[in-house]
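All protein chains but one are shown in place.
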Amino acid sequence: MSEAVRKVRQALKRRSVVLSGFLACFCIFIPAHMEAEGPLVLQSDFGIEDASVAAMKGIAAKVSGSLNVHDLTHEIPQFNIWEAANRLKEAASFWPAGTVFVSVVDPGVGSGERSVVLKTRSGHYFVTPDNGTLTFVAEQLGIEELRQIDLSDNRVTGSSEFSTFHGRDLYAHVGANLASGHMFFQQVGRRLPPEIVELKHVKCNVSDGVAHGSIPVLDKRFGNVWTNIPLKLFGKLGIAAGEPVSVKISRRGTVIFEHTMVFSRSFSEVPVGDPLVFVNNLGEIALATNRGNFAETHGIEAGTEWSVEMSSAEE
Amino acid sequence: MSEAVRKVRQALKRRSVVLSGFLACFCIFIPAHMEAEGPLVLQSDFGIEDASVAAMKGIAAKVSGSLNVHDLTHEIPQFNIWEAANRLKEAASFWPAGTVFVSVVDPGVGSGERSVVLKTRSGHYFVTPDNGTLTFVAEQLGIEELRQIDLSDNRVTGSSEFSTFHGRDLYAHVGANLASGHMFFQQVGRRLPPEIVELKHVKCNVSDGVAHGSIPVLDKRFGNVWTNIPLKLFGKLGIAAGEPVSVKISRRGTVIFEHTMVFSRSFSEVPVGDPLVFVNNLGEIALATNRGNFAETHGIEAGTEWSVEMSSAEE
Partner (left out) sequence: MSEAVRKVRQALKRRSVVLSGFLACFCIFIPAHMEAEGPLVLQSDFGIEDASVAAMKGIAAKVSGSLNVHDLTHEIPQFNIWEAANRLKEAASFWPAGTVFVSVVDPGVGSGERSVVLKTRSGHYFVTPDNGTLTFVAEQLGIEELRQIDLSDNRVTGSSEFSTFHGRDLYAHVGANLASGHMFFQQVGRRLPPEIVELKHVKCNVSDGVAHGSIPVLDKRFGNVWTNIPLKLFGKLGIAAGEPVSVKISRRGTVIFEHTMVFSRSFSEVPVGDPLVFVNNLGEIALATNRGNFAETHGIEAGTEWSVEMSSAEE
């Protein structure tokens, strides 16, 4: 549009002051609405009982009143970077390119930890301390570019040198500026080598007809157990929907659960109370009991101590 | 406006390229802001601790970045269609016509259950499995038209055949398309007869000077007991504000509570600790203790087993 506007402007210099005034209105007010604002999505371990999240959103509203601000979750258990990293991965790919995620879990600024913005190959942005929070989105969406937030430039004006609320004074501020287009990614700070702090985690693989994986998180509310084995990898086992799967779950090498379960397209394909293998929200293999709590019933938890093995149970 | 624009366009064909360019800008950019976007309101039993709700909102943001997305509640107890149906009724009529509600509680897709969109006579839309969730909004707001969601057309592109997250891949997607005006109601799928799956429930009535009703839900946080008797029906008892009401609550026919209480305009009209009859958020008769927990104190619960009788206690 800028070319058209330029032409109009030049032409109208030769016209009446009336139309110039008219155009001025057009130029001043229209572009404000054309600005491409990406959504801003906030995650933290603050809970929703006090004013912390609202203070972050206030800072965002100061940057731009028309910004669409959303919550990923604020119920990350305190300091639990592992869960923060997994929740980001669970949500991010469903948002449009240009979405800016701010995740504030265990920032530890002042301890020498870096504050960064990651741009992924998918076009999403993540504003967060580089403390492991980026582990899974970096793996899933690819690192396009990593920049360190320049602390001297990017704080809320007037925020104290004593401020310990970096979620508000730094991360929300930078995130809102990026999402609203008030700041370019290049202005965040200097470019870093594309290497983030990674949480230790077992990657999945298939060998000799057996898929090996781990349990990143539980779907706590429903008691489902999620593995890190994607459907694509699971597909190498040649198990079709409706066929039986042999499932073994171990903790530190000791078998805790061993059973044959049906690979199902929906929960209702097995009787109420029966276990099933299904594809979860992320396109990864998961285990459940139809209308029951699989994790609780069988004493399964999430974390690096746990491993899963699956193979075809067809004879 | 379209006629005016057409006239302008015709006229300007005879004018300078400058003004044509100007008009082009106008035509391209303005209509984007004129699009009538209704709010999108989400309800589920997912809770707010994981990324499920955020994934639904991401899908909505992909459909339209300017959509106003709100939460009704995500704390419906798991699989509790009764409560989902009641919460929808509690909120819907306060939203403007054109609002699109998405309710995802116990979808059971794959089990043969229908996914539908209900348009009510009030102009509200409800995107949900037809599993009873629509019972009370259909009764309250009237069925204008019911359509079955065509599963082949309306999923998120690329969502797996194994997907079990219909809330995200189907309902949120359809809801956002309707709310943003990207899809007309007629495009949802084929028209159905105006009959929904209804939850069994007792309808209220007045006979011989006694109002009979049931207890659909408790206002848990404050311990208030809500009946399904509307003020209009209650009015037939001829009880004015400030006058005593004889209240009897039974479970399976056994009287659990019997007392005379004042019909009050506000809680402060009775002493702290006293019971009162009042009109709740929905214009229906409810019972409370001023600054107390009526339900807990008297052991009252909600559900089809419970019934209520009220009559004038004036002599």
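We call the chains A and B, going by the order they appear; numbering starts again at 1 in every chain.
One rule holds for everything that comes next: a contact is a pair of C-beta atoms (placed from the backbone, for glycine too) under 8 Å apart; a residue touches a chain by one contact, two chains touch by 3 or more.
Only a predicted model underlies this, so the values are computations on that prediction, with no experimental measurement involved.
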Full-complex contact with the absent chain, from A:168, A:201 or A:265: A:168
Determine which one of A:54, A:97 or A:151 touches the chain that has been left out. A:54
Contacting the left-out chain in the complete assembly, out of B:209, B:238 or B:283: B:283
If the hidden chain were put back, which residues of chain A would touch it? 16-19, 21-22, 24-26, 28-30, 33, 45-55, 57-59, 61-62, 65-66, 69, 78-79, 108-111, 160-165, 168
Touching residues (missing chain, whole complex) on chain B: 1, 4-5, 7-8, 11-12, 23, 26, 30, 33-34, 37-39, 41, 48, 68, 70-75, 87-88, 90-92, 94-96, 99, 217, 219-222, 231, 241, 265-269, 278-281, 283, 291
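Everything below uses one rule, namely that only the chains that are shown with their structure count from here on.
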Please report how many Å separate the Cα centroid of chain A from that of chain B, as a whole number. 30
